[in-house]
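A protein chain is absent from this complex, but the other protein chains hold their places.
The letters A, B and C name the chains in turn, as written, and every chain counts its residues from 1.
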Amino acid sequence: MNKNVVNDFSITVGTVNGSGSSTANNTILRAIFKMGIPVSGKNLFPSNIEGLPTWYTIRVSKDGYLGRDDRQHVVVAMNPASFARDLESVAPGGAFFYADDIKFAVNRSDISVYPMPIKHILREQAGIPSELRNAVANMIYVGVLSHMLGMDMEAIRAAVEFHFKRREKPVAMNMKALQDGADWARANLVKTDPFRLAPMNKTGSLIMADGNTAAAIGSVYGGLQFAAWYPITPASSLAESLTDYLELLRPRPDGKHTYAVVQAEDELAALGMAIGAGWGGLRAMTSTSGPGLSLMTEFAGLAYFAEVPVVIWDVQRIGPSTGLPTRTSQGDLTFTAHIGHGDSHSVILLPGNVNECFEFGWKAFDIAERLQTPVFVLSDLDMGMNQWMSKPFQYPDTQMDRGKTLWEKDLEARGGKWGRYLDEDQDGIPYRTLPGNQHPLASYFARGTGHDEHARYSEDAATWHRNMERLVRKYNTAKKFVPKPVIHNVKGAKVGIICFGSTESAVQEARDQLAATGLKSGMMRVRSLPFTSQVVKFIEAYDQIVVVEMNRDGQLHLLLCQEFPALAPKLRAAAYQDGLPASASWIRREILQALETFKKKSVKKAAKKTSAKKGAKK
Amino acid sequence: MNKNVVNDFSITVGTVNGSGSSTANNTILRAIFKMGIPVSGKNLFPSNIEGLPTWYTIRVSKDGYLGRDDRQHVVVAMNPASFARDLESVAPGGAFFYADDIKFAVNRSDISVYPMPIKHILREQAGIPSELRNAVANMIYVGVLSHMLGMDMEAIRAAVEFHFKRREKPVAMNMKALQDGADWARANLVKTDPFRLAPMNKTGSLIMADGNTAAAIGSVYGGLQFAAWYPITPASSLAESLTDYLELLRPRPDGKHTYAVVQAEDELAALGMAIGAGWGGLRAMTSTSGPGLSLMTEFAGLAYFAEVPVVIWDVQRIGPSTGLPTRTSQGDLTFTAHIGHGDSHSVILLPGNVNECFEFGWKAFDIAERLQTPVFVLSDLDMGMNQWMSKPFQYPDTQMDRGKTLWEKDLEARGGKWGRYLDEDQDGIPYRTLPGNQHPLASYFARGTGHDEHARYSEDAATWHRNMERLVRKYNTAKKFVPKPVIHNVKGAKVGIICFGSTESAVQEARDQLAATGLKSGMMRVRSLPFTSQVVKFIEAYDQIVVVEMNRDGQLHLLLCQEFPALAPKLRAAAYQDGLPASASWIRREILQALETFKKKSVKKAAKKTSAKKGAKK
Amino acid sequence: MTQTLPMAGTVPQHTNTVGLERKDYIGNPTTLCAGCGHNSISSQIIAACYELNIIPEKVVKFSGIGCSSKSPTYFLNRAFGFNSLHGRMPSIATGAMFADHTLLAVGVSGDGDSASIGMGQFKHVIRRNLDLVYIVENNGVYGLTKGQFSATAELGLELKKQGVNEYLPVDICMEALVSNATFVARSFAGNSKQVKELIKAAIAHKGIAVLDIISPCVTFNNKDDSHHSYAWGKAHETPLHEFSYYPHREEITIPEMQPGDMRQVDMPDGSTIILKNLESSYDPTNRMEALRKLEEARVNNWLITGLIYVEPQKASFTETMKLVDTPLNRLEEKDLRPAPETMAKINAMMF
Partner (left out) sequence: MTQTLPMAGTVPQHTNTVGLERKDYIGNPTTLCAGCGHNSISSQIIAACYELNIIPEKVVKFSGIGCSSKSPTYFLNRAFGFNSLHGRMPSIATGAMFADHTLLAVGVSGDGDSASIGMGQFKHVIRRNLDLVYIVENNGVYGLTKGQFSATAELGLELKKQGVNEYLPVDICMEALVSNATFVARSFAGNSKQVKELIKAAIAHKGIAVLDIISPCVTFNNKDDSHHSYAWGKAHETPLHEFSYYPHREEITIPEMQPGDMRQVDMPDGSTIILKNLESSYDPTNRMEALRKLEEARVNNWLITGLIYVEPQKASFTETMKLVDTPLNRLEEKDLRPAPETMAKINAMMF
């Protein structure tokens, strides 16, 4: 028997989708979390409702790494269709559990193999309604694993009770199956693999949640008043959670609502409605994913130009086009930055974890209303739909910023003097009034056509130019309001790594690995566009900058080159994507490759290289 | 009396729109052209059908400069509403003609002032139908000008006959009014201004046309088979001309059609239909402007990813949003380059003049079918809707390139071996079959979702990655097929100017002016994305590069910084736009300002500067 | 039949009961072509609002893009307005009405705007019964882009530059009806009185009120035999009834009419519509009859005008969504942000 490997391995379960395995897998995840061990789980599911192979992979990491581990240590095979592949995927020395009704030859001797009589044990479960049999069957493998890996039964019970909202019957039914699985394993299996769980105390202060739920709750704490949306994976659960949490958190004795959530007929209408509401003075939002965002293009331009606050969540999936609807990506960044015809600048927030999904959920409204502009929040499928350990959500530490809004009394105070697009404060942000304002000088006519400082239609060249330059001023002002990057400077490091979004933990892990080989690096996680002053400082502080991202073209790298041409020669992209969540191993590989390119020194060569590399490889 | 100014001045006519003045103004333009004098005309019209001020400005330039002159030498005021403004606009020493029924005080002594009894002369015209009175009134000022400036009456007649397709009655009616105007001027006016026309022989080998017509004709010579479009200024006339020229150039004895032109219900449908047709193997296109292009975003991504050839003309107007529908711009470049969510690379053609509108009209199909990808052609309102002198259109010098298409016999020849997305030739371009192909192995299922080499649905990570990398290879291959830049290298010059599209002549003029002050510069007009190898060579060859463009954000500059980060530090944007066509004067000013920024040397300072400038000014 | 002006006599002739003059309802000078049907409709909107004593600040205007969609600039200058995107007026109006559901929403669109690019939003806003007066200024062409056929152009219409239209027209009223609109009317810009009365009733209506008003484009589609021309409209208009709107029930004075000659529809706000039958009796509360009438008109090329369908009692969209009485845009942080105590509870709800 190998030397024990404690709290540092991965578990992957292959099942049939629609078979209810997510309950089982979440139980494992939560039980491990409850044992105080850092853990993360990723659902790799098909774009399909029922019957196709699906995988769930759990990373147990005593060091707290949450990125995907691309080695498979413990594999559970419940699906004949993916059996061969699952078997092959087990890392040498790993453990392979499988439902013994699957009749395939198991021809590997370099791993521990454990057949499980799932069907048999299931048959012994009494009174299980037929539609729940598959789900219960899955609990049996959880039971087997619990014994074999050393999962705490009380932790498991906590997870099961949480899942079934403490409803006695399902809890009992599932715990029974689970226990039977564990008992069978105790009686019948001999452990030959090294993987073990042992309680720690690293998760006590944390919660576990997914980013979409966090974003929804954050939005409710942000005072959300209007949301319109259209169903799309992986964003749907964000909008669907809004109603749940609005009902929970904003109930009124008279049963009436301080909000409306509308399922629109498509994404054009969804953003249109949100813009109408934002223009009307509501904290308004929509949420979507790539294809929906593409459809929102024309309206995004209107909101930018008519200066309407609205929040647009894009839970990124892999594109272009319909792409892989159930696979993650960071591929919408350049598109969002330049969305819409004509000149425009998008304000973009880039949450890096579930906690920030909550935080940006409420902050996005403050920023949108302060700046009177659409605010895009780019999350991704991995962050949005998977369960992550997280710091508990923190109640907003600032009051709502409703921006420069003038009501009747304000207009009276200023003797009615006001112009919708006047730059009174020289920060590019004008004052606005809201429909319903009864002051006789309050009203104005909003439009996507050229307009002067008083919102009057104008085709005058100088007026057009003045207005567009004010919008640049406003974008500059935005730097004061958007979240600053998170920076870890490292003394003596020459290499600075830049990343954003959900890849942070995997990048951290890759950096640790590189540091172990002697390559020290600083790190900055960018959290917004426009880039704030800290961004340029970080880039200046290092000799070589590598931008890590989960897309093909190195999109953040492109935007940084645009914004800082003088620094562009020392920027390199480490971009990769195939739909799977980031892993430390590809990040490390891509960083090293990117650093290689610095060895070719002269500007001339470097230029060629970059353009060639772009072409040939990235 | 001042010294004569011959063939080097501008004429601006202010009228009411919907009053038929375009006939009159085109007559002036064409008559001057017929006299062999280089000339250009620009219509500055409101987004409105009737009743608002509109201007037409003609530049007479013995040196052949076609850019807008922002000085007004000869001004004709026919519209009471713009009278004051028109009067004010006359450059000192200029000439001011006006309809004497407009009762405004003319209080300038630094210009020559000529009242014209338009109404009076009009009253003397016999038998003019009431709906034509305004149009004929305009011919009277043409007559007055013809005498005062020395326009050749035969040249005028040629223009009038052309306009009225040699129909006797209207020709006679208009020539009469014109002659009466001329006669009146001869009898009553004393010339005190210096502006004169004198015949030259610089236009004999040229034609005069607008870019939209040229693009339509070019498309017909390209073998256009299907076009779908939705009306939008300034693109409508492109699509509307298609039918005219298809009927003219592709008639058949049986009256049947080898093409279809469909007015779609919106731009989404227009591009969708064109994609359907392109997928089906037709030479298919659509034409639109900014708002329409924004609506095409999702479909553009589909065409990129499913690899469907289709041509998309974007006749740019000024945005963002509805913006100014009748004003020109080069503002859709960054948006088009990154159109659609996810990673994508657009092939973009950038015609620089009417002749290239024709040429790219046919070439775009060859490129699209060769590459199996959407090809965007970015023209603009100035180029598309105004009449320009041009080299005659040249019959295509290459045969149609239908790309890698396999019909029944081809599949037979290869024994049915074929995969829709196989990279057989390692150039990233796969082979395709077309619906209707009766070979039993011909068919495949096209989709915007992930697919393998045989077009089968796939969510496999490696397959996705492989396919996306092939698309990069294809984009690299595109460099072989897109038009190369036009380059004027200048020995000893340290400054290189980059421009694109309709600004070329104005840039040329600005360069000549700068050269006169001792500042030599090379010049490159970029004609496509991806950038070909000549682009990087040009940049490398100069110490300082200034990118001139008619937009706010310096969009080509941004794209060059992205593509050539190593060279980015020596790139500066000279970007400006207010809806008016480019003039040498702002270009000169912006180039000088951009060059100023090079004086601040250190990388650090330069970086700050660039980002600050971007914010504060650009 | 005479209509008593509300509270006539108690205020000087030229101000209405809210103390405003007609000029308080006007907008900027029009920039549309002289004679454009859209201008007459703007005038009737002005007249209707003035006569109904509406406070302009209580109105909010919406439009898409087109000549028609420019019109909101030409009436009710004191009202907020949003000239949005081509075909997208309905969604903008929807969101905005949630901001202050106490406002009166007036939307103006064109046939291109609503029946071509905007078909989807047009149908769906009706389905949700948004409280909106939705006027389609229908001229059969795209005016602003210079006269291309719109989807309401009749089959066979021939225009100089465009050739012959090959498709059957979209019938705005029929579309509204099958989308379950609760108020559907057709009128003709040449019939100012009817336009005005219908607008008044549409304003009183709760929920969506679709007004398909044939509004000639004098520049691009006014040939005598074109179905959207003044001449054709005048020759073919077939009113379903003489239509009158009474803001207060008490004021109805119809001395010379017999009950059999008329039909009365009570609106939820206490106002009343009186339909005086012309040739035959038409019941606009019967959907089947409305369908039949429209189909009959289509087959026979009749320009039927008047109230085609009304269902006065159905909940409007903002009612369905059960909003608090205060306009949402006047709510404050305390109404919107959950209390700090709730945070711990929420965290506890996570695992």
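In this text, contacts are C-beta pairs under 8 Å (C-beta built on N, C-alpha and C of every residue); 3 or more make two chains touch, one makes a residue touch a chain.
As the structure is a prediction and not an experimental result, all values here were calculated from the model.
Visitor: What shown chains does the left-out chain touch?
Guide: Output: missing chain touches A, B, C.
Visitor: Give the residue, chosen from B:A182, B:A269, B:I348 or B:A478, that touches the chain omitted from the document.
Guide: Of all options in B:A182, B:A269, B:I348 or B:A478, contact with the hidden chain holds for B:A269.
Visitor: One chain isn't shown here. Among B:R123, B:R166, B:R186 or B:H257, which residue touches it?
Guide: B:H257
Visitor: Who touches the missing chain here, B:T449, B:Q513, B:Q534 or B:S585?
Guide: B:T449
Visitor: Which subunit B residues touch the hidden chain?
Guide: So the residues of subunit B touching the unseen chain are 30, 33, 159, 162, 207-209, 213, 217, 220-226, 228, 245, 249-250, 252, 254-260, 262, 264-266, 268-284, 298-299, 302, 306, 387, 390, 392-396, 399-400, 433-440, 442-449, 457.
Visitor: In the whole complex, what residues of subunit C lie against the chain that is missing from view?
Guide: So the residues of subunit C touching the missing chain come out as 116-120, 123-124, 127-128, 151, 166-168, 170-171, 174-175, 178-180, 287-288, 291-292, 295-296, 320.
Visitor: List every residue of subunit A that touches the chain not included in the displayed model.
Guide: Given the touch definition above, subunit A has residues 18, 47-52, 230-233, 236, 240, 243, 263, 265-267, 291, 321-322 touching the missing chain.
The criterion applied here is as follows: only the chains that are shown with their structure count from here on.
Visitor: Count the touching C-beta pairs: is A-C or B-C ahead?
Guide: A-C
Visitor: Based only on mean CA positions, could you tell me how far subunit A sits from subunit C in angstrom?
Guide: 44
Visitor: How far is the middle of subunit B from the middle of subunit C, if each middle is the mean of its Cα atoms, in Å?
Guide: 40
Visitor: Going by the touch rule set out above, which residues of subunit B reach two or more other chains?
Guide: 47, 291, 321-322
Visitor: Mind pulling the residue numbers of subunit C that touch at least two other chains?
Guide: Those would be 85.
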